[in-house]
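As you look at this complex, bear in mind that one protein chain is not there, while each of the others sits in place.
Labels run A, B and C following the written order; every chain starts at residue 1.
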Amino acid sequence: MRKTVIDFLLLDNKQLNKDNFLLKLRSPIPVPELFPGQFINVLIKDASEIFLRRPFSILDVDFNKQIISILVKILGRGSKKLTEAKEGETINAIVPLGKSFSLPEKSDRILLIGGGSGVAPMLFLSKICGLAPSNVSVLIGARSISDHIDISAYQAYGQFHFTTEDGTLGEKGFVTNHPVFTEKLENYNKIYTCGPNQMMKAIGKVAIEKGIFCEVSLENMMACGFGVCLCCVEDTKTGHKCVCTDGPVFNVNDLKW
Amino acid sequence: MRKTVIDFLLLDNKQLNKDNFLLKLRSPIPVPELFPGQFINVLIKDASEIFLRRPFSILDVDFNKQIISILVKILGRGSKKLTEAKEGETINAIVPLGKSFSLPEKSDRILLIGGGSGVAPMLFLSKICGLAPSNVSVLIGARSISDHIDISAYQAYGQFHFTTEDGTLGEKGFVTNHPVFTEKLENYNKIYTCGPNQMMKAIGKVAIEKGIFCEVSLENMMACGFGVCLCCVEDTKTGHKCVCTDGPVFNVNDLKW
Amino acid sequence: MVNLGIKIHELDFKNPVLTASGTCGFGEEIADFIDLSLLGGIVVKGTTLKHREGNTYPRMAETPSGMLNAVGLQNKGADNFIFNIYPRIKDLDTHIIVNVNGSTIEDYVALTERLNELDKIPAIELNISCPNVKEGGMAFGISCRSAEAVVKAVRKVYDKTLIVKLSPNVTNIAEIAKAVEGQGADSVSLINTLLGMAVNAETRKPVLSTITGGLSGPAIKPIALRMVWQVYNAVKIPVIGMGGIMNATDALEFMISGASAIQVGTAIFIDPTIPVQIIDGISAYMERHKIQSVNDLIGSLQC
Partner (left out) sequence: MVNLGIKIHELDFKNPVLTASGTCGFGEEIADFIDLSLLGGIVVKGTTLKHREGNTYPRMAETPSGMLNAVGLQNKGADNFIFNIYPRIKDLDTHIIVNVNGSTIEDYVALTERLNELDKIPAIELNISCPNVKEGGMAFGISCRSAEAVVKAVRKVYDKTLIVKLSPNVTNIAEIAKAVEGQGADSVSLINTLLGMAVNAETRKPVLSTITGGLSGPAIKPIALRMVWQVYNAVKIPVIGMGGIMNATDALEFMISGASAIQVGTAIFIDPTIPVQIIDGISAYMERHKIQSVNDLIGSLQC
């Protein structure tokens, strides 16, 4: 569908843990088809030091109820302000933006790796990929158990694995230290990942080495989010590409990683 | 007392009519002695287009409870934002600022004339002037009855008269058309006024003609409010004076009116 | 009904609201949001003779009421514009203006010659004010002599409407405007971005890969307004104003200060429907103030 500036109604703003909030936004008009990796660009109103919109991945969509969910992690001033919004307030956002992850084929066995707020598109992908849960593994990394969000709503869609840097949940260490990654990677023919660039680079390196299909959703500083400012470029093998329109999802083979 | 930057607690924010709100601010430290005409300079937080503080006259003070009341009329973005503040929020303001009206002497018969949001210092003055109510007349002008605020809390301190431009309350016309002003001015030896400059000028002209003592509280655009920027000047007979420190109250005889 | 039509040189515009170069792509990128035919015109992304990759990421920093960019004229070059883009946008019912850039005078001339042949490009905007390129760009726009030289050379090969885009990073912008007027510019547009810088105090590194970048957005509006007013008072050719315009009131301030037309830039990033909102806002203002023709607003400042 067309990109549109929409005044959403904030239906629900739920604190999941110290820094993470789940926001449910109801659209006054039918929401477009949306896919994992796509994002919305949110106007942060009434904040004295914020000028540009802030991008957030789509976590989930309810087409019937016209609701888009996003996961917001407090990082700085904009995300903080957004998590302070009250139910009933208007949230202005541009939607839909960006290219999604490529959807897996029926025969695929996929590994989804999410770090930090990068879990949002991974959870969405697990839900809509259409594969048998046994062919979907979701590996989620965080600093500590207190940074982990409750994923029970998605548990049925795959097998979930966790790592924490302090060992308070799942394996101790980074996602790249987890056995599904270090020992059982051959079980999967596709890797999808979203999280800090450093994490994705470590994953991408291994995927390239092993020749496994791998898509990553890049972090980036955006001014517009819809392809006009050319501020959000990634230096790919075929030159500067806009993360907001050519991405945010890229195949690692196209990147200079 | 010393001028201080204080984080007040907004105890109460009551809408009085369409555009006017009564805000009660509790200070965490003892409030200074405050007099009518003095003002506080309020920081409007989280407003994307507001940079400078906004001055508001003191309407009332409760020394025991450490509460300062102000009357806020929605004029533009800053006043609007302030009236949207919720109880329990912090309101940062600098207090006390400016020179007050001179307090009347025991033998005085005073006429207080307030227009628009200029009623605040007039009500405060009626309350603390210490004169018998029979020697205090308060004349309040507004556009229409819907712009008038309820003054019942001050009714005991003087005789109240009203004008509205559309005649919906009191005399029809401006304050300068009211009989207390047009016919009975000789009943008073002092006039105090606060409101739109145009109104005060009309009053001041008559006061000068008739030789009646008259103090006015000037409207002004301020950057600092405490005498450092020199932006708020009034061109008086003795040169440029800062409205925020030499005023806002001036004797009409000192002005070039 | 109010009359919003204005004229720049011999070119009629249906209204004075254009989109600024580098902030609306080639128009197509914002066609989802607005009906492009409502616009007075579209100034497309800065174009150079040859493909340019632009500067390294990061290219952007948010600043108080504004932003810095260091895109550095990333574009696919003249051939791509002429063969791929132009056919797609040439029939839009609005004026398409190409923002022309070069590292040398020869570059400017060569690109202009090619654009001169395109029927549906009625004007070019000669950008002698890009602060984000190592060669050319702003260097041409900060002295009268070099500005004159490039305008003179381009004027020789261009017979349609020639707009020259001025740099605000100068001591006396009115002088530069007069200089380019003297060489036959049909209009001047201003301001391009102000040279600025952002630093990350935690890492002690510049935020932008190029250290400095161009400042745009509401932060620069007071400077842009002042320059438009100074230039309006100095030249006879029409002035196109821009710099921090976010709404109709801002646009009106520029027109009152002397702008015959205005461009909306960074505001598009915040909300791509703003240009159309501005057109509506100007109409509403004119109706409220009983002003028949928008031309009566131009330079109407009473001082």
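In the analysis below, a contact is a pair of C-beta atoms (placed from the backbone, for glycine too) under 8 Å apart; a residue touches a chain by one contact, two chains touch by 3 or more.
Keep in mind it's a predicted model, so treat the numbers as computed, not measured.
Asker: Among C:Ile220, C:Ala261 or C:Ile274, which one touches the chain that has been omitted from the display?
Answerer: C:Ile220
Asker: Just name the one of C:Leu38, C:Val276 or C:Leu301 that touches the chain not displayed here.
Answerer: For the chain that is not drawn, the touching residue is C:Leu301.
Asker: Can you say which of C:Gly22, C:Gly46 or C:Gly66 touches the chain missing from this structure?
Answerer: Of the candidates C:Gly22, C:Gly46 or C:Gly66, C:Gly66 is in touch with the missing chain.
Asker: For subunit C, which residues touch the unseen chain?
Answerer: Against the left-out chain, subunit C lists 61, 63-66, 68, 142-143, 169-171, 194-199, 201, 203-206, 211-212, 215, 217-223, 225-226, 229, 244, 249, 252-253, 256-257, 285, 300-303.
Asker: List the subunit B residues touching the unshown chain?
Answerer: So the residues of subunit B touching the missing chain come out as 2-5, 43, 49-53, 92, 94, 221-235, 239-240.
The criterion applied here is as follows: only the chains that are shown with their structure count from here on.
Asker: Farthest chain from subunit A, going by mean C-alpha coordinates, please.
Answerer: Relative to subunit A, the chain whose C-alpha centre sits farthest away is B.
Asker: Going by CA means, which chain is nearest the middle of everything shown?
Answerer: Per-chain C-alpha centroids compared to the overall one single out C.
Asker: So, what's the distance in Å between the C-alpha centres of subunit C and subunit B?
Answerer: 47
Asker: Could you tell me the distance, in whole angstrom, between the mean C-alpha positions of subunit A and subunit C?
Answerer: Measuring from centre to centre gives 36 Å for this pair.
Asker: Measuring from the mean C-alpha position of subunit A to the mean C-alpha position of subunit B, what distance in angstrom results?
Answerer: Spacing between the chain centres: roughly 54 Å.
Asker: For subunit C, what residues touch not just one other chain but two or more?
Answerer: Touching at least two other chains: none.
Asker: Which positions in subunit B are in touch with at least two other chains?
Answerer: none
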